[in-house]
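Presented below is the structure to which this report refers.
Complex shown without one protein chain; remaining protein chains in place.
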Amino acid sequence: MIGSNSIAITPDIVRQHGLTLEEFGRIEDLLGRELNFTELGIFSVMWSEHCSYKSSRYYLKKLPTTGPRVLQGPGENAGVVDIGDGIAAVFKIESHNHPSFIEPRQGAATGVGGILRDIFTMGARPIALMNSLRFGASDHPRTRFLVNGVVEGISNYGNCTGVPTVGGEIYFDSCYNGNILVNVFCLGLIPSDKIFLGNASGVGNPVIYFGSKTGRDGIHGASMASSEFDESSEEKRPTVQVGDPFAEKLLIEACLELMKEDWVVGIQDMGAAGLTCSTFEMAGRAGTGIDLELSKVPMREAGMTPYETLLSESQERMLVVVRKGMEKEALALFDKWDLDSGVVGEVTDKPVVRIFDNGNPVVNLPVELVVDGALDLKRPTKKPEYLKEVDHVKLDSILEPTRGETILKDLLASPNITNKHWVYEQYDSMVRLNTLGLPGSDAAVLRVKGSKKALALSVDCNSRYCYLDPFRGAQIAVAECARNIACSGGEPIGLTNCLNFGNPENPEIMWQFEQAVSGMGEACKFFDIPVVSGNVSLYNETLGEAIYPTPTVAVVGLLEDRSYHTTQWFKEDGDLIGLIGLTMEEFGGSEYLKIIYDRVEGKPPRLDLHLAKSVNKLCLELIQQKLLTSAHDCSEGGLAIALAESCMSHPLNPKGATLGLDSTVRNDALLFGESQSRILISLSAKNRLAVEEKAKAMEVPFTVIGNVGGDALVVNVNGKEFIREEISSLKQLWLGALETYVG
Amino acid sequence: MKAKIYITFKDGVLDPQGKAVHHALKDLGYNEVSGIQMGKYLELTMDGVSREEAEIRVTEMCEKLFANTVIESYRFTIEPEE
Amino acid sequence: MKAKIYITFKDGVLDPQGKAVHHALKDLGYNEVSGIQMGKYLELTMDGVSREEAEIRVTEMCEKLFANTVIESYRFTIEPEE
Partner (left out) sequence: MKCGVVVFPGSNCDHDCYHILKHVFELDTEWIWHKDDVDLSGFDLIVLPGGYSYGDYLRAGAIAQFSSVMKKVIEFANSGRMVLGICNGFQVLVESGLLPGALIQNHTQKFICKTVSVRVENASTPFSCECLEKSVLNIPIAHHQGSYFIDIDGLNQLIDNEQIVFRYSGCEGEVTGLYNPNGSVDNIAGIVNENKNVMGLMPHPERCADPAWPNLDGQLIFKSMIQSLQPGILL
């Protein structure tokens, strides 16, 4: 049993709770009295990095969060963006990195559970999940186990709750050997005038608990997520929770049914820091207080202390405030869905949370001090030393190749570029009949029932770029996401991010963080994409080895008409192939350097935001005018990989292509360099003139570079054959490689 | 040798399956059941090893493969084959 | 009373999980394992019933719910609780 109030609080105990003695002193000073042990537990979780954002809040203010479509920005369970026709999209991305490293299956599963709750808490029906995964090197001994566990966990939880997993990304790099990343995204739809918030308003209104029972799960999970790993993390193991996706499914349906009632006042899920967090935050948002009686909480285990009950992170639980007098109706509804529930408290006038255990007072704390009291830390920053070593490519040892086939094949079979069907076929990507664009093209596309619109979703981050230049790397992440959306026929309307970094107490890490957030902010402002929600995950390191900075972004795009939906694969023999954008002689941070020469160096590719925006605009307008048959973003592996993918990825009929490129840049840079803001398109020959004119009018570089047809990919550079390879043999490599690493 | 291995959730860890099955038993009128734990059961046939060796090997297998010791515990018995 | 129930696939039904685990064991070098059967294990706590009653009730539960007798067989033991 942990946490009897008779335990004396020593400096050691304070530190074990993740608070500095300074913070502890500040709390007692402001409170004007001593804390008891349960209260210490509350501050421990609420002032943890995970809940208080004390290292990051100052910087996050730089992100643009408003716009004409934004109905709810950061601060609530999820962001909300208006998509017209009386419908709004609710979305957010969250990390579940540390638990997934300790227990991949359950860690990833409960991550999905958590993000789903953030969405349906607002009254939205979740309609799509995505995930962004980072594992250690593909030959690291633990990678296979971790990948299998994480993918199975996501698959089992998402599939069982009936929410399709429609896209994502997966990367392997040794910087994640000791600290994997599992970021999960969820999007839901809601009538734009029926958004529910986590407010405990209305003095005298009952506070109702519902969902699964509370057990001793994950006590201290939130503070675990806020401290780096060391050998003793092994000891923290039993704090991993087991998810119950069946309970979550019932919770979704019960919540959505509940929210049809006009007597629901405010609702919030119990995520990190469980009952404590939802109680204090709901009171905090409404400027009220709450009286809570713990003996009314449905319990799975006997003899839990108030400390345990308050800090438990048992999954699949919610807290709702309803209008006084409607308790019976609410409880009957939960009963219909076989959920446990109980009236556990009441909204009060004074902004204080008082918690009782069988009538005995155990906690009495002012809401504001707990929720907002942690001071923003302006941690010191310092440009990292490593950058001096890696910031240029030593080109002299990299000879210009005479043929490209071997490089192409090595890249196609490399873990980061190879096809990901081994992952996404384990996810139900189709349930609920909205997924027009299945995994396997640039962005996932979902129709919006009840309108002619559709939504496009993409999640991206090249963390190697971010390691080499976090500012530009973060900009590129935003730009790439926006480009994926454009290729699929949509226009970006909102963004959510998950900022995964190392230990913020290290000034070099804090510098990466500052740079990345600034870069992201600048790109978002330029593209006019509001950031409506997000998540910060710090302390992603093991024994002092930090991960690459990984500011993952997910962009939501809107297709005004679902007929704009465009896929990446070539469709018709005889179609012309064109390239929008410019190719420069750039190698920095490329997959080419990494796979062929095992080097991580150079500046990431240049990004001209202005060009990036006009490239996307051109692509989208061409799509809207029905001038294109396919569009595909050039990213890792460059033009050659984009070409090969456009040839191979048709679900039934792969196509060949013949290209004739004229260029002054080295042929390896031309085909495998990763210059930004390029889109590979195909079009019917009759539309060539229209496309060329449009590009000219918009002052965007555009060249026709070849045509679709045949059984091989043939690339001639300046009149000389550089690549000739059968599509069928490329496809075999590309489809089979991932399984050889992780299957 | 024959090893029989039982794997169950550790105390205090939620057993979602057990919970659902318990619920179903109640609906079917089996009210005398007050608790239920669901787990996995494995039977291994092992050749050419002594009981002592088998014990060491099976412990290893449980730790490495069969049980997820973060949330599960295991126990086993070893007997000569009938 | 405490009932311990073991459910395994019948002979002739391919046990895909057992097969996969066997394969994994071989990969890990456990070549002494010549056969493996995977199954389910349930522990029931039953109140206010005699051993005889418990036996009847548990048989019923197994037939009805715990085992799919098309593919699975079951056996159980019943003991008074410690």
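The first chain written gets the first letter, and so on, giving A, B and C; residue counts start at 1 in each chain.
Everything that follows uses one rule, which is that contacts are C-beta pairs under 8 Å (C-beta built on N, C-alpha and C of every residue); 3 or more make two chains touch, one makes a residue touch a chain.
Bear in mind that the values here come from a model prediction, so they are computed numbers and not experimental data.
Enquirer: According to the contact rule at the top, which chains on display are touched by the left-out chain?
Expert: Within the full complex, the chain left out of view touches A, B, C.
Enquirer: Sort through A:55, A:100, A:121 or A:161 and give me the one touching the missing partner chain.
Expert: A:161
Enquirer: Considering the complete complex, identify which of A:337, A:702 or A:741 is in touch with the unshown chain.
Expert: Selected residue, touching the omitted chain: A:337.
Enquirer: Would you indicate which residue among A:436, A:468 or A:615 is in contact with the undisplayed chain?
Expert: A:436
Enquirer: Who touches the missing chain here, A:425, A:573, A:693 or A:726?
Expert: A:425
Enquirer: Contacts of subunit A with the missing chain: which residues?
Expert: Contacting residues on subunit A, toward the hidden partner: 152, 155-156, 159-162, 244-247, 249-250, 336-338, 421, 424-433, 436, 447, 562, 651-652.
Enquirer: Go through subunit B and note every residue touching the omitted chain.
Expert: Its contact residues with the unshown chain are 16-17, 20-21, 24, 27-28, 38.
Enquirer: May I ask you to list the residues on subunit C that touch the chain which is not drawn?
Expert: Interface residues of subunit C facing the absent chain: 12-14, 16-17, 19-20, 40, 64-66, 68, 70-71.
The rule is short, and it goes like this: only the chains that are shown with their structure count from here on.
Enquirer: Let me have the rounded angstrom distance from the C-alpha centre of subunit A over to the C-alpha centre of subunit B, please.
Expert: Result: the chain centres lie 37 Å from each other.
Enquirer: Enumerate the residues of subunit A that touch no fewer than two other chains.
Expert: Not one residue of subunit A touches more than one other chain, so the list is empty.
Enquirer: Find every residue in subunit C that makes contact with two or more other chains and list them.
Expert: Expected reply: no residues.
Enquirer: Could you please specify the touching residues of subunit A with respect to subunit B in the complex?
Expert: Residue list for subunit A touching subunit B: 102-103, 105-106, 212, 215-217, 237-238, 240-247, 300-301, 314-315, 338.
Enquirer: Of all residues in subunit B, which touch subunit C in the complex?
Expert: Interface residues on the subunit B side: 6-8, 21, 24-25, 28, 30, 32-49, 54, 57, 61, 64-66.
Enquirer: Would you pull the subunit B residues touching subunit A in the complex into a rising list?
Expert: So the residues of subunit B in touch with subunit A come to 9-10, 12-16, 19-20, 23, 68-71.
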